[in-house]
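Left out: one protein chain. Kept in place: all the others.
Read from first to last, the chains carry the letters A, B and C; within each, the first residue is number 1.
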Amino acid sequence: MKKLINSVDTVVTDALRGLAAAHPSLRVNVADKVVFRADAPRPGKVGLVSGGGSGHEPLHAGFVGYGMLDAACPGEVFTSPVPDQLIEATNGVDGGAGVLHIVKNYTGDVLNFQMAAELSGDEGVEVATVLVNDDVAVQDSLYTAGRRGTGATLFVEKIAGALAETGAPLADVARVAREVNDRSRSFGVALSSVTVPAAGKPTFELGEGEIELGIGIHGEPGRTRAPLREAREIVRTAMDAVNDDLPLSGDTLVLVNGMGGTPLLELYIVFAEVAAYLEEKGATLSRRLVGNYVTSLDMQGFSVTTCSLTDELTRLWDAPVETPALRWGR
Amino acid sequence: MKKLINSVDTVVTDALRGLAAAHPSLRVNVADKVVFRADAPRPGKVGLVSGGGSGHEPLHAGFVGYGMLDAACPGEVFTSPVPDQLIEATNGVDGGAGVLHIVKNYTGDVLNFQMAAELSGDEGVEVATVLVNDDVAVQDSLYTAGRRGTGATLFVEKIAGALAETGAPLADVARVAREVNDRSRSFGVALSSVTVPAAGKPTFELGEGEIELGIGIHGEPGRTRAPLREAREIVRTAMDAVNDDLPLSGDTLVLVNGMGGTPLLELYIVFAEVAAYLEEKGATLSRRLVGNYVTSLDMQGFSVTTCSLTDELTRLWDAPVETPALRWGR
Amino acid sequence: MNTQFFAAWIEEIAAVVSAQRDHLTQLDAAIGDADHGANLDRGFAAAREALAAASPATPGALLVLVGSTLIRKVGGASGPLYGTAFREMGKQFGDRPEVDLAELGTALDAALAGVRRLGAAAEGDKTMVDALAPAARALAQAVRDGLAAGEALGAAAAAAEEGAKATVPLQARKGRASYLGPRSVGHEDPGAASSALIIGALKAAGSR
Partner (left out) sequence: MNTQFFAAWIEEIAAVVSAQRDHLTQLDAAIGDADHGANLDRGFAAAREALAAASPATPGALLVLVGSTLIRKVGGASGPLYGTAFREMGKQFGDRPEVDLAELGTALDAALAGVRRLGAAAEGDKTMVDALAPAARALAQAVRDGLAAGEALGAAAAAAEEGAKATVPLQARKGRASYLGPRSVGHEDPGAASSALIIGALKAAGSR
């Protein structure tokens, strides 16, 4: 395993020291692993808290700031944060208008957020929760833990964050967050596995000519293995999965997301094919994002996430945002 | 070789189609491989043109826009652009105030830009050239092609672009560009080689416990091979090389740049050590950037670039910029 | 079984989890995200430290502290689940200074109930429940049969071990492994494997 780290045990805290040094707009509690907006809590504003295992950077800490999250809780690598972190974040961003928990649908995340919400609730903070579960590679049935939360998390955080910034009440912010999730779908593809620092070797092995289809963001193997093909064909497989689940039409927001080890050059190649697919389906590529946003350590591959926009969602997407990883309008 | 591409021959043009679809603020001539600001040429404004081999994304096309470049010319992967591209770009951005060529110091880039400058000059466009040569790993002597241009290119493009946006004359823009370069130093480290699509296999082989010190951005092997160590030690080696060449002091702008295959998590770990090194030397970490900006395809590793700031340079760095890869203030 | 017994149990768990850390992580790598060994190692090391610092006076207080520490330190799915399990056991013991085998059996039932309430997993879903449930049944049976402590704990350990192995042919319906669908078949569930280690450690603690 070759990584730029000091030790396997200090990966997350060392990175948080770097995050703090890099972004004066953040207040980072390195020891407790909570990242706040420097100006949190904002009186009267609904607080947005998200969190999850580390290894998905810039998610979530890179989305803390004006118009997006008020706090993020990074867990150990690929391990959801513990309730203590979430409680400190929740209580620390409550400006009296309540707090929205944005939770990716993984058993660990769900359970830890649930415990924190109960305990913060006991302390008088009003907490609402939105579950993000956009990954169509997983069947949402009684026989699975339900669909995973992946790329749509960014959409939910951005759009709910923009609404919260206007002073909207918790119920509204939670409603729009759920609406974004409901209108979003994702599918991921890996060209290589991931190496978790504490594990020291790749989580799975892929042959030179193989890819994994329907992967998540934790280096879990996907649903099926397939031969490596042209980008165009791989994109078609991914987009068909998305489109079969929620047919593409109208104004669409698209994220082509790198898994961490794939160069931007290749992401643009993928994006060209995604744009062509949308055109073929008669949908409008109305807003877009290409880059490494919801990553899986050093995994090579990409995911594509679509969101069917309404006028309200478009307006909120376009609203100013100022975070380390997403910034426009100020 | 595993890459998200359609074919080895169409890598650059396929990516340019994606770039065009992703960024309506750009006007992309896919066939000729020239990327313009949609509103180029701007009458009375000095035009900024840069270019170089592809494979370093977002450099340069990702830096085309308000407050930075007016056009970029991506060559084939790791191959400098040809004069035709550069002439089309130069003539296309000339708003009557002349054009600045920002050229990374590689024989190929220098020769092709030189030919273009001569031909555009024949056509009546005033062209000035700034050579970027910040890489301290290469001795700048009669016995080398001189120092390579790496991370400082971003600083030069941002700061000269900001000055050009104010309507400053070509001589001033060229002067500030040279000043930025003179005040900047870089050093790069690789944990893995790079695979050029047309070559189909890694350019060099590194053992499991080895790193390359003093690498450039084209997958060239570095000056020396060394054992893998803690991030802290690797950063010290890199920073010592920088500091020996131009002692760190005063307000400093720092870029910790990923080579394309290194996760942001690790870049933040590196950044923490760089910040600690600056503090140790008594220099002030006054502005900073952490991320994948001047990459080398899928190479794992990082480079660090420092620039000793003046008040003027700080002001120009802070000025609004609106490009696909760098954006603030609007 | 007194406070010392349960302290020894936690010592045994910490030791075996640390020794089996890579094995648990590798099981998790096959059908999960390669962190189960690191998670539990971190958690039980923290539990040992917490016990050393607080020296709880009763089995109940000790187990509640262990459970809370796991919840605070582990994260992931297993943190809240195991944390709740230990807390429920502890709460079941109340402030009794010593407990007998039957009380241990009841406490194990409570632990299992806590895990099932939180995780909503049924037996056969390929989770830690597949090791914990047979262990609880075996212990209850041993109590009914009037077995001695050593034998009873041995029966529970064997049942947990067997339950864990029996997850191999199952398709996961809960947790991260469920994402794999049919590809989860053929691998032992990491949480069931760690549950077998934890129950096995009871027996080891008893024979100290």
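Rule of thumb we're sticking to: a contact is a pair of C-beta atoms (placed from the backbone, for glycine too) under 8 Å apart; a residue touches a chain by one contact, two chains touch by 3 or more.
These numbers come from a predicted model, not from an experiment.
Participant: Kindly name the visible chains that come into contact with the excluded chain.
Facilitator: Those shown chains that the absent chain touches are B.
Participant: Could you tell which one of B:T144, B:T166 or B:T284 touches the chain left off the display?
Facilitator: B:T144
Participant: Among B:Y106, B:F155, B:Y268 or B:W317, which one is in touch with the chain left out?
Facilitator: Looking across B:Y106, B:F155, B:Y268 or B:W317, the contact with the absent chain belongs to B:Y106.
Participant: Give the residue, chosen from B:P83, B:G98 or B:G151, that touches the chain omitted from the document.
Facilitator: Candidates B:P83, B:G98 or B:G151; residue touching the omitted chain: B:P83.
Participant: Touching the absent chain: which residues on chain B qualify?
Facilitator: Per the touch rule, chain B residues meeting the hidden chain are 53, 75-84, 106-108, 111-112, 114-115, 137-139, 142-145, 148, 196, 198-199, 203-204, 216, 218-221, 223.
Everything below uses one rule, namely that only the chains that are shown with their structure count from here on.
Participant: What chain is the most remote from chain B, judged by the mean position of CA atoms in each chain?
Facilitator: Taking each chain's C-alpha mean as its centre, the farthest from chain B is C.
Participant: Could you give the separation in Å between the centres of chain A and chain C, each centre being the mean of its C-alpha atoms?
Facilitator: About 32 Å separates the centre of chain A from that of chain C.
Participant: Hey, how far is the Cα centre of chain A from the one of chain B, in Å?
Facilitator: The separation of the two C-alpha centroids amounts to 29 Å.
Participant: On a C-alpha centroid basis, what's the spacing between chain B and chain C, in Å?
Facilitator: Result: the chain centres lie 54 Å from each other.
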